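Missing here is one protein chain; the remaining ones are kept as they sit in the complex.
Read from first to last, the chains carry the letters A, B and C; within each, the first residue is number 1.
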Amino acid sequence: MNQGMKVIALGVALMSSVAFAGNGTTAEHIEAATAAYKQVSKDTGYQWTVTVQTIKAAQKALDAGDDQGARKLAHEAMALVEATRTQAKLESENWKMRVPK
Amino acid sequence: MDRRSVLKIAGAVSAATAAMFAVPRMAFAAYSDAIFKQKAGADALQNAYGANATTPSDQVKLKAPDIAENGAVVPVSVETDMDAESIAILITENPSPLAITADIPAGTKAMVKTRCRMGKTTQVTAVVKSGGKLYTASKEVKVTIGGCGG
Amino acid sequence: MSSIRIKAKDRKGLVDVKCLMKHNMETGLRKDKSGKKIPEHWIQDVSAESNGKVVFTAAFNTSISKDPYLAFAFAGKKGDSLKVSWKDNTGATDSAETVIK
Partner (left out) sequence: MKKIISHVAFGLLGLSVSAAVVAGPAEDRAAFQKFYENRFPDTPVADFQNGVYSILPAAREQWEAIEEFPPYELSIERGEEIYNKTFANGKSLASCFGDDGAVREKYPHWDKDRGMVVTMELAINECLEANGEKPLKYKKGAMADVSAFMSYNSRGQSINVEIPSDDPRALAAYEMGKEQFYTKRGQLNFACADCHMHTAGMMYRADTVSPAFGHATSWPVFRSKWQSMGTLHRRFAGCHNNIRANPFKAQGEEYRNLEYFVTYMSNGLEFNGPAARK
(Lines give C-alpha, C1' and ligand atoms only; values in the text may rest on other atoms or scores of the structure.)
Protein backbone atom coordinates (compact mmCIF):
# COMPACT_ATOMS: atom_id res chain seq x y z
CA MET A 1 0.00 0.00 0.00
CA ASN A 2 2.85 2.39 0.78
CA GLN A 3 4.40 2.12 -2.61
CA GLY A 4 1.01 3.07 -3.99
CA MET A 5 1.28 6.31 -2.11
CA LYS A 6 4.32 7.35 -4.10
CA VAL A 7 2.36 7.20 -7.31
CA ILE A 8 -0.29 9.49 -5.95
CA ALA A 9 1.39 12.80 -6.60
CA LEU A 10 1.92 11.82 -10.22
CA GLY A 11 -1.67 10.65 -10.53
CA VAL A 12 -3.05 13.92 -9.21
CA ALA A 13 -0.94 15.87 -11.69
CA LEU A 14 -2.09 13.72 -14.60
CA MET A 15 -5.78 13.88 -14.00
CA SER A 16 -6.32 17.49 -13.06
CA SER A 17 -5.43 18.73 -16.53
CA VAL A 18 -8.09 16.59 -18.19
CA ALA A 19 -10.84 16.91 -15.64
CA PHE A 20 -11.30 20.57 -15.18
CA ALA A 21 -10.17 21.88 -18.52
CA GLY A 22 -13.76 22.32 -19.60
CA ASN A 23 -13.09 21.47 -23.26
CA GLY A 24 -13.51 18.09 -24.93
CA THR A 25 -16.75 16.19 -25.39
CA THR A 26 -18.76 14.96 -22.43
CA ALA A 27 -17.96 11.39 -23.45
CA GLU A 28 -14.30 12.26 -23.10
CA HIS A 29 -14.93 13.67 -19.65
CA ILE A 30 -16.61 10.43 -18.62
CA GLU A 31 -13.73 8.47 -20.09
CA ALA A 32 -11.26 10.60 -18.15
CA ALA A 33 -13.18 10.04 -14.93
CA THR A 34 -13.25 6.30 -15.59
CA ALA A 35 -9.52 6.21 -16.23
CA ALA A 36 -8.85 8.25 -13.10
CA TYR A 37 -11.11 5.94 -11.12
CA LYS A 38 -9.19 2.88 -12.28
CA GLN A 39 -5.89 4.58 -11.56
CA VAL A 40 -6.79 5.57 -8.02
CA SER A 41 -7.99 2.04 -7.39
CA LYS A 42 -4.61 0.75 -8.47
CA ASP A 43 -2.66 3.35 -6.53
CA THR A 44 -4.45 3.16 -3.21
CA GLY A 45 -5.68 -0.43 -3.23
CA TYR A 46 -9.27 0.54 -2.59
CA GLN A 47 -12.15 2.65 -3.85
CA TRP A 48 -15.30 4.50 -2.87
CA THR A 49 -18.58 2.92 -3.88
CA VAL A 50 -20.06 6.28 -4.87
CA THR A 51 -17.43 6.97 -7.51
CA VAL A 52 -18.38 4.15 -9.83
CA GLN A 53 -22.05 4.86 -9.18
CA THR A 54 -21.53 8.45 -10.26
CA ILE A 55 -19.69 7.40 -13.41
CA LYS A 56 -22.52 5.04 -14.28
CA ALA A 57 -25.04 7.82 -13.68
CA ALA A 58 -23.04 10.12 -15.96
CA GLN A 59 -23.07 7.54 -18.75
CA LYS A 60 -26.77 7.00 -18.27
CA ALA A 61 -27.46 10.72 -18.45
CA LEU A 62 -25.37 11.02 -21.60
CA ASP A 63 -27.18 8.08 -23.20
CA ALA A 64 -30.45 9.80 -22.37
CA GLY A 65 -29.25 12.93 -24.16
CA ASP A 66 -28.67 15.03 -21.05
CA ASP A 67 -25.25 16.34 -22.00
CA GLN A 68 -25.03 18.99 -19.31
CA GLY A 69 -26.17 16.66 -16.55
CA ALA A 70 -23.74 14.00 -17.72
CA ARG A 71 -20.86 16.44 -17.75
CA LYS A 72 -21.70 17.61 -14.26
CA LEU A 73 -21.73 14.01 -13.01
CA ALA A 74 -18.44 13.24 -14.77
CA HIS A 75 -16.84 16.16 -12.96
CA GLU A 76 -18.39 15.02 -9.72
CA ALA A 77 -16.86 11.56 -10.24
CA MET A 78 -13.51 13.21 -10.87
CA ALA A 79 -13.85 15.15 -7.62
CA LEU A 80 -14.61 11.90 -5.81
CA VAL A 81 -11.49 10.33 -7.28
CA GLU A 82 -9.47 13.25 -6.06
CA ALA A 83 -11.02 13.04 -2.61
CA THR A 84 -10.21 9.32 -2.50
CA ARG A 85 -6.60 10.16 -3.24
CA THR A 86 -6.45 12.87 -0.63
CA GLN A 87 -7.92 10.55 1.94
CA ALA A 88 -5.41 7.82 1.15
CA LYS A 89 -2.57 10.31 1.31
CA LEU A 90 -3.63 11.71 4.67
CA GLU A 91 -4.35 8.29 6.07
CA SER A 92 -0.98 6.83 5.11
CA GLU A 93 0.33 8.48 8.28
CA ASN A 94 -2.74 9.57 10.20
CA TRP A 95 -4.02 6.09 11.01
CA LYS A 96 -1.23 5.73 13.52
CA MET A 97 -2.74 8.49 15.66
CA ARG A 98 -5.80 6.36 16.32
CA VAL A 99 -3.86 3.48 17.86
CA PRO A 100 -4.26 3.57 21.64
CA LYS A 101 -0.98 3.67 23.50
CA MET B 1 -27.16 -22.67 26.40
CA ASP B 2 -25.67 -26.10 26.57
CA ARG B 3 -24.83 -27.49 23.17
CA ARG B 4 -25.41 -31.09 24.11
CA SER B 5 -29.03 -30.46 24.97
CA VAL B 6 -29.66 -29.11 21.49
CA LEU B 7 -28.08 -32.08 19.80
CA LYS B 8 -30.18 -34.39 21.92
CA ILE B 9 -33.34 -32.51 21.09
CA ALA B 10 -32.49 -32.62 17.42
CA GLY B 11 -32.16 -36.39 17.79
CA ALA B 12 -35.46 -36.69 19.57
CA VAL B 13 -37.21 -34.66 16.92
CA SER B 14 -35.89 -36.73 14.06
CA ALA B 15 -36.92 -39.91 15.88
CA ALA B 16 -40.37 -38.43 16.23
CA THR B 17 -40.75 -37.68 12.55
CA ALA B 18 -41.10 -41.37 11.84
CA ALA B 19 -44.38 -41.35 13.75
CA MET B 20 -45.58 -38.39 11.76
CA PHE B 21 -46.95 -40.16 8.73
CA ALA B 22 -50.23 -40.88 10.38
CA VAL B 23 -52.39 -37.81 9.70
CA PRO B 24 -52.57 -36.01 13.01
CA ARG B 25 -55.89 -35.21 14.57
CA MET B 26 -55.84 -31.44 14.71
CA ALA B 27 -57.32 -29.31 17.44
CA PHE B 28 -56.68 -25.84 16.14
CA ALA B 29 -57.98 -22.57 17.53
CA ALA B 30 -59.65 -22.01 14.17
CA TYR B 31 -58.09 -18.95 12.64
CA SER B 32 -60.62 -16.72 10.93
CA ASP B 33 -60.24 -13.80 8.53
CA ALA B 34 -63.24 -12.18 10.25
CA ILE B 35 -61.08 -11.84 13.32
CA PHE B 36 -57.59 -11.25 12.02
CA LYS B 37 -58.19 -9.13 8.92
CA GLN B 38 -59.95 -6.34 10.84
CA LYS B 39 -58.35 -2.91 10.49
CA ALA B 40 -59.40 -1.85 13.97
CA GLY B 41 -58.33 -3.65 17.11
CA ALA B 42 -61.79 -3.19 18.66
CA ASP B 43 -63.47 -4.97 15.74
CA ALA B 44 -60.97 -7.80 15.95
CA LEU B 45 -61.66 -8.22 19.66
CA GLN B 46 -65.41 -8.04 19.09
CA ASN B 47 -65.22 -10.85 16.55
CA ALA B 48 -62.78 -12.92 18.56
CA TYR B 49 -64.32 -12.57 21.98
CA GLY B 50 -67.81 -11.20 21.39
CA ALA B 51 -66.90 -8.04 23.30
CA ASN B 52 -64.60 -5.09 22.89
CA ALA B 53 -64.97 -3.19 26.15
CA THR B 54 -61.59 -3.39 27.88
CA THR B 55 -60.34 -2.50 31.34
CA PRO B 56 -56.69 -1.70 31.97
CA SER B 57 -55.32 -3.93 34.70
CA ASP B 58 -51.94 -4.10 36.36
CA GLN B 59 -52.51 -7.83 36.69
CA VAL B 60 -51.81 -8.12 32.98
CA LYS B 61 -48.07 -8.27 32.62
CA LEU B 62 -46.87 -7.22 29.18
CA LYS B 63 -43.21 -7.38 28.32
CA ALA B 64 -41.97 -5.64 25.17
CA PRO B 65 -38.94 -3.44 24.57
CA ASP B 66 -39.06 0.38 24.75
CA ILE B 67 -37.01 0.53 21.58
CA ALA B 68 -37.08 -2.45 19.23
CA GLU B 69 -33.68 -3.58 18.04
CA ASN B 70 -35.32 -4.69 14.81
CA GLY B 71 -38.97 -4.20 13.92
CA ALA B 72 -39.07 -7.55 12.13
CA VAL B 73 -38.36 -9.51 15.30
CA VAL B 74 -39.70 -7.91 18.48
CA PRO B 75 -39.96 -10.22 21.49
CA VAL B 76 -43.32 -9.82 23.25
CA SER B 77 -44.59 -11.76 26.23
CA VAL B 78 -47.87 -11.64 28.14
CA GLU B 79 -48.51 -13.21 31.50
CA THR B 80 -51.16 -12.92 34.19
CA ASP B 81 -52.09 -14.44 37.51
CA MET B 82 -55.76 -14.04 36.62
CA ASP B 83 -57.80 -17.06 35.65
CA ALA B 84 -57.50 -16.51 31.93
CA GLU B 85 -59.40 -18.17 29.09
CA SER B 86 -57.54 -16.46 26.29
CA ILE B 87 -54.71 -14.01 25.62
CA ALA B 88 -54.34 -11.69 22.62
CA ILE B 89 -51.74 -9.21 21.42
CA LEU B 90 -52.69 -6.09 19.47
CA ILE B 91 -50.15 -4.01 17.55
CA THR B 92 -52.06 -0.81 16.91
CA GLU B 93 -50.13 0.59 13.94
CA ASN B 94 -49.97 -2.65 11.94
CA PRO B 95 -52.38 -2.89 8.96
CA SER B 96 -54.36 -5.50 10.86
CA PRO B 97 -53.55 -5.03 14.53
CA LEU B 98 -54.43 -8.40 16.03
CA ALA B 99 -51.22 -10.46 15.97
CA ILE B 100 -52.10 -13.55 17.95
CA THR B 101 -54.79 -15.14 20.07
CA ALA B 102 -53.89 -17.97 22.42
CA ASP B 103 -56.47 -20.09 24.18
CA ILE B 104 -55.58 -21.24 27.65
CA PRO B 105 -57.25 -24.49 28.71
CA ALA B 106 -57.51 -25.41 32.41
CA GLY B 107 -54.12 -26.53 33.71
CA THR B 108 -52.20 -24.33 31.27
CA LYS B 109 -50.40 -21.27 32.55
CA ALA B 110 -51.81 -17.91 31.45
CA MET B 111 -48.68 -17.00 29.55
CA VAL B 112 -47.54 -16.67 25.97
CA LYS B 113 -44.27 -15.50 24.43
CA THR B 114 -43.66 -14.84 20.78
CA ARG B 115 -41.88 -12.49 18.35
CA CYS B 116 -43.80 -9.94 16.32
CA ARG B 117 -43.35 -7.66 13.34
CA MET B 118 -43.91 -3.96 13.85
CA GLY B 119 -43.84 -1.67 10.84
CA LYS B 120 -43.35 1.52 12.84
CA THR B 121 -43.48 2.91 16.35
CA THR B 122 -46.66 1.55 17.85
CA GLN B 123 -48.77 0.94 20.89
CA VAL B 124 -48.73 -2.73 21.88
CA THR B 125 -51.63 -4.02 23.92
CA ALA B 126 -51.94 -7.30 25.75
CA VAL B 127 -55.51 -8.49 26.19
CA VAL B 128 -56.51 -11.11 28.74
CA LYS B 129 -59.98 -12.60 28.68
CA SER B 130 -60.97 -13.60 32.18
CA GLY B 131 -64.48 -14.33 33.45
CA GLY B 132 -65.88 -13.15 30.13
CA LYS B 133 -64.26 -9.72 30.50
CA LEU B 134 -61.25 -8.22 28.73
CA TYR B 135 -58.36 -6.77 30.71
CA THR B 136 -55.46 -4.98 29.10
CA ALA B 137 -51.95 -3.62 29.53
CA SER B 138 -50.32 -1.37 26.94
CA LYS B 139 -47.00 0.16 26.16
CA GLU B 140 -45.33 1.97 23.32
CA VAL B 141 -42.59 0.25 21.34
CA LYS B 142 -40.38 2.55 19.31
CA VAL B 143 -39.34 1.17 15.94
CA THR B 144 -36.46 3.02 14.34
CA ILE B 145 -34.52 2.79 11.14
CA GLY B 146 -31.02 1.72 12.06
CA GLY B 147 -27.89 3.60 11.15
CA CYS B 148 -25.90 0.55 10.17
CA GLY B 149 -27.43 -1.57 7.43
CA GLY B 150 -24.67 -3.81 6.11
CA MET C 1 -37.23 -33.45 9.06
CA SER C 2 -40.08 -31.59 10.68
CA SER C 3 -40.19 -27.81 10.46
CA ILE C 4 -40.84 -27.64 14.20
CA ARG C 5 -38.25 -27.72 16.95
CA ILE C 6 -39.52 -28.26 20.48
CA LYS C 7 -37.85 -27.89 23.84
CA ALA C 8 -40.02 -29.06 26.69
CA LYS C 9 -38.81 -29.26 30.25
CA ASP C 10 -40.53 -30.20 33.49
CA ARG C 11 -39.95 -27.54 36.13
CA LYS C 12 -41.64 -28.72 39.32
CA GLY C 13 -44.84 -29.87 37.69
CA LEU C 14 -45.00 -27.06 35.15
CA VAL C 15 -43.72 -27.92 31.70
CA ASP C 16 -41.90 -25.06 29.97
CA VAL C 17 -42.33 -25.33 26.23
CA LYS C 18 -40.43 -23.41 23.60
CA CYS C 19 -41.01 -23.98 19.91
CA LEU C 20 -39.47 -22.64 16.76
CA MET C 21 -41.34 -23.28 13.52
CA LYS C 22 -39.52 -22.87 10.25
CA HIS C 23 -41.87 -20.89 8.03
CA ASN C 24 -41.44 -17.83 5.82
CA MET C 25 -44.55 -16.10 7.18
CA GLU C 26 -45.02 -14.04 4.03
CA THR C 27 -47.14 -10.99 4.73
CA GLY C 28 -48.35 -10.54 1.16
CA LEU C 29 -46.88 -7.04 1.24
CA ARG C 30 -43.37 -7.92 0.14
CA LYS C 31 -42.32 -7.77 -3.49
CA ASP C 32 -39.84 -10.03 -5.23
CA LYS C 33 -36.97 -8.83 -7.41
CA SER C 34 -39.17 -8.42 -10.47
CA GLY C 35 -41.54 -6.21 -8.48
CA LYS C 36 -44.26 -8.84 -8.23
CA LYS C 37 -46.03 -9.19 -4.90
CA ILE C 38 -45.11 -12.35 -3.03
CA PRO C 39 -48.43 -13.94 -2.05
CA GLU C 40 -49.22 -14.16 1.63
CA HIS C 41 -48.25 -17.46 3.16
CA TRP C 42 -48.38 -17.86 6.89
CA ILE C 43 -49.10 -20.19 9.74
CA GLN C 44 -52.64 -19.56 10.96
CA ASP C 45 -53.09 -22.15 13.65
CA VAL C 46 -50.88 -23.86 16.16
CA SER C 47 -51.92 -26.56 18.53
CA ALA C 48 -50.15 -28.48 21.28
CA GLU C 49 -51.28 -31.77 22.77
CA SER C 50 -49.80 -33.68 25.66
CA ASN C 51 -50.78 -37.33 26.13
CA GLY C 52 -53.64 -36.72 23.69
CA LYS C 53 -55.05 -33.71 25.55
CA VAL C 54 -54.99 -30.21 24.06
CA VAL C 55 -52.84 -28.02 26.29
CA PHE C 56 -52.46 -24.91 24.15
CA THR C 57 -53.79 -23.45 20.90
CA ALA C 58 -52.98 -20.22 19.16
CA ALA C 59 -53.96 -18.41 15.97
CA PHE C 60 -51.42 -16.20 14.18
CA ASN C 61 -51.68 -13.19 11.95
CA THR C 62 -49.00 -12.35 9.36
CA SER C 63 -47.45 -10.02 11.93
CA ILE C 64 -45.83 -12.94 13.71
CA SER C 65 -42.13 -12.94 12.73
CA LYS C 66 -40.58 -15.26 10.19
CA ASP C 67 -39.76 -18.67 11.70
CA PRO C 68 -42.30 -18.15 14.50
CA TYR C 69 -41.31 -18.58 18.09
CA LEU C 70 -43.88 -19.62 20.64
CA ALA C 71 -43.43 -20.33 24.33
CA PHE C 72 -46.03 -21.46 26.84
CA ALA C 73 -46.29 -23.63 29.95
CA PHE C 74 -48.74 -26.23 31.20
CA ALA C 75 -49.18 -28.65 34.11
CA GLY C 76 -47.45 -31.88 33.16
CA LYS C 77 -44.45 -34.01 33.93
CA LYS C 78 -41.26 -35.50 32.66
CA GLY C 79 -41.82 -38.47 30.37
CA ASP C 80 -45.17 -37.19 29.02
CA SER C 81 -45.47 -36.81 25.28
CA LEU C 82 -45.93 -33.46 23.60
CA LYS C 83 -47.04 -32.93 20.04
CA VAL C 84 -47.03 -29.54 18.35
CA SER C 85 -48.75 -28.99 14.99
CA TRP C 86 -49.34 -26.07 12.69
CA LYS C 87 -51.56 -25.37 9.71
CA ASP C 88 -50.94 -22.52 7.26
CA ASN C 89 -53.25 -20.58 4.94
CA THR C 90 -52.57 -22.94 2.03
CA GLY C 91 -53.81 -25.85 4.12
CA ALA C 92 -50.33 -27.30 4.58
CA THR C 93 -49.65 -28.81 7.97
CA ASP C 94 -46.72 -30.15 9.91
CA SER C 95 -46.16 -31.54 13.35
CA ALA C 96 -43.44 -32.82 15.65
CA GLU C 97 -43.52 -34.86 18.78
CA THR C 98 -41.16 -35.02 21.70
CA VAL C 99 -40.91 -36.49 25.17
CA ILE C 100 -40.89 -34.00 28.03
CA LYS C 101 -37.60 -33.90 29.89
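The working rule: a residue touches a chain if its C-beta (ideal position, glycine included) is under 8 Å from a C-beta of that chain, and two chains touch if they have at least 3 such contacts.
These numbers come from a predicted model, not from an experiment.
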item	value
Touching partners, among the displayed chains, of the absent chain	A, B, C
Of A:N23, A:T49 or A:Q68, the residue in touch with the unshown chain	A:T49
Options B:I35, B:A68 or B:A88, residue touching the unrepresented chain	B:A68
Residues belonging to chain A that touch the chain removed from view	1, 46-50, 52, 80, 83, 87, 90-91, 94-96, 98-101
Touch list for chain B against the chain that is not drawn	1, 3, 6, 10, 65-70, 72-75, 77, 113, 115, 144-150
Where the missing chain touches chain C, by residue	1, 5, 7, 18-20, 22, 66-67, 69, 71
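The rule is simple: only the chains that are shown with their structure count from here on.
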item	value
Averaged-CA centre spacing for the pair chain C and chain B, given as whole angstrom	12
Between chain B and chain A, distance of the C-alpha-averaged centres to the nearest whole Å	53
Gap in Å, rounded to a whole number, between the CA centres of chain C and chain A	54
Residues of chain B touching chain C in the complex	5, 9-10, 12-14, 16-17, 19-20, 24, 26-32, 35-36, 72-74, 77, 91, 94-96, 98-105, 107-109, 111-118
Interfacial residue positions of chain C with respect to chain B in the complex	1-2, 4-7, 14, 27, 29, 44-47, 49, 54-66, 68-75, 83, 85, 87, 93, 95-99
